[in-house]
Each structure stands twice: as C-alpha cells, then as structure tokens.
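The complex appears here minus one protein chain, its other protein chains still in place.
Then we have chain A:
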Amino acid sequence: MTEPFLQIRGLRKDYGIVTAVSDVNITVERGEFMTFLGPSGSGKSTTLYILAGFENPTAGDILLNGESLISTPSHKRNIGMVFQRYTLFPHLSVGENIAFPLKVRRWGKAAIDAKVKQMLGLVRLEGFEDRKPAQMSGGQQQRVALARALAYDPPVLLMDEPLSALDKKLREEIQHEIRRIHQETEVTILYVTHDQEEALRLSDRIAVFSKGVIDQIGTGPELYANPSNRFVASFIGDSDFVTCKIISMRDGRAALSIGSGPVIHGVPVHGKNVEGGMAALMLRPERLSLSRAAVGEGAFGLSAKVTDITFLGSNIHVAALAPSGETLSVRLPFGHEAAAGLSRGDTIFLGFDPESAHVFCG
C-alpha cells in the first residue's frame, strides 16, 4: 500500500482551558478537493491555520508524503493559501504580486515572466499585470491571490472562506473558476467554508466540523443520504425533525411510532440504545409524500395543518404544523397533483419511505 498523500493525525489545539479542536483525523488523497464545513467557532479554520503553520498544535501531527510538517516554519512549507480577506500586497502590481513567491525563491527573470503570464492566463486576467490591487474588484483580487498561491506549484492549496466577502452572483462565478482551476492544475485543495451549498458544489469530500471535532467525513451525497448525527443532518441540506418513540432497536434499524400512530419498522438508527425512550426522527422535505386522505400506503398517522404555501419556481414549499407542535416542511415539484387546490388551514397526511428517514438517539 502506498503512503497517503496528506495525513492529519490526532490534531488538537488548546487555548488555555479552551479546546479549539481535538481528535482531528483526516487523510487526503493527492488531487482531492476536501472541504472543512462547519459553523463559525467549529475549529475548521484553526485546523487550516495549523496546516499553514500559523498555529502550533497542542498535540497531533501532519504528514505530507509521510513527512511531518509540524516543525517546518510557514515560509518553508511550500503550501499555497488564499485568505478570507484581501491579502494582495497593496504596493505591488498584480504581476509583481504573482512574481513575489518566485522572486523569494530566486527564480530567473525569464522563468518568472513566463510563469506570471501562465498564471494570469489560468485565472483569466490577461492584461491586468500592471494594475494595482486597489484598482481591482474583490473577485478579481481573489483570483490574483489564487494565481499567486499557485505560482510556485505547491502540492497543497489552502483556502480559508475566500469568497465570503463577495456577493452571491460573483461567488457562484468564482466557484466555477475554482472548479475549473482544480481540474486543470490537479492541485490538492483544502477548503474552509460555512456555506453548505458551496461545499457541496466544490468538494470531492466534506469534513463536517462541529464544536471542535469532526462529526463526519464523506462525499456530499453520502453525508446527505446517511448523516451520522443530528448536527450533520441539519447542516447538510434541509431537514424536518419529529419526536418519536423507540419501540425496538436492532442491527442499526429501529421500530418506532409517532404520537399514537402505527409502528414503523426498519428506520436507520444512530446513537446509543434508548429502547422505550424518545428520539428525533429526521425526514428530508423532498422525500415526504403528501396526501389529503388519512388512508393508504405510507400513511403513518402523521397529520398536520398547513400553515404556509410558498411557490419557489421549480418547487413548492408547504409548511405544516404537527399536533406535537413541531413544524414540518414538505417540498413538492411544481405541478404535483397533491399541491393542487391546497390552501392554508387544510389538514394533510404525510408519509415517507422508512429507508429515507433516520433516527438520532441521545
């Protein structure tokens, strides 16, 4: 078996008595696009800053091609990084900014000029090399920052929420650019964001951070279909949570009931055994079926009163209040027959495939 490209092993960082991250273990393949996704303060940026060498870990190790990076100072790590804030050197032109890492590496003038030209082409900013950063838009500045970070062909590129200062339209445009550049350069990217849509759009795999630990690592579809806990389920995609009673648990499947409804068998279950106790049933809004009658297949006695109907173009969003007081949302494709004539105050009955639901205990 070959040595993994980048390994983060048992990483931990304490600030006094506060633990910023602990027990972070990730293996990244060469050329992979790995995203650290989580809310602010979840430890994703701290992990990235340790990779960059700006912070020293309290414990743990980082191995690049099998060699530890921990004792190497930032300027010798040969890692590229694009920051959240604009960090182009304001007194240097665009061309000089891209040339900076090459000049400190003592490249020859001809080689530098050729590389600057190539990088400007990569980020599609040909003809901009004499501009000063202050004369460029935020999106252009981040593209130059990307060119500067990739100019010296680093094995790993770190990106710390590089698009958070940009507006939505520009953000999507540059997300496409990043995808294209990742495919063209085949550089390994570690990307930090709190935006799940951005993570899903860009990444090969996503590590979901919460409260300083990694809750789950997987591809977008894996995390969406099989979230390992309630936090991951609520952070990736939209989700409804319904309180249910666990009747039995066996082999990762639970039998449960909602309110006074019938027993539902075969729902995937996560967490410790709470047979006889209460748990949270997670349903995806687009996987719920909606019917106006209480009878028929998949009717689990989950009745609700429609509180709001929102037309969102390709789909219709129905908000409904369950007898337990929980609000559920249902997403139906535009033109779905169940939505026809539906109005506020109507009673509806919701059904679901047990395989598409998850129960989180404890």
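Keep this in mind: contacts are C-beta pairs under 8 Å (C-beta built on N, C-alpha and C of every residue); 3 or more make two chains touch, one makes a residue touch a chain; residues count from 1.
One rule holds in what follows: contacts and distances are computed from a predicted model.
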Absent chain [UniProt protein name; select from "Pyruvate dehydrogenase E1 component subunit beta", "Cardiolipin synthase N-terminal domain-containing protein", "2-oxoglutarate ferredoxin oxidoreductase subunit alpha" or "ABC transporter permease"]: "ABC transporter permease"
Candidates A:I50, A:I79 or A:V306 - the one touching the absent chain: A:I79
Per the touch definition above, residue among A:R131, A:R179 or A:K305 touching the missing chain: A:R131
Residue in contact with the excluded chain [from A:Y15, A:F54, A:F311 or A:F334]: A:F54
Of A:R105, A:R292 or A:R344, the one touching the omitted chain in the full complex: A:R105
Hidden partner chain, residues of chain A it touches: 52-54, 73-81, 83-85, 87, 89-91, 100-101, 104-105, 131-132, 134-137, 140, 145, 148-149, 152
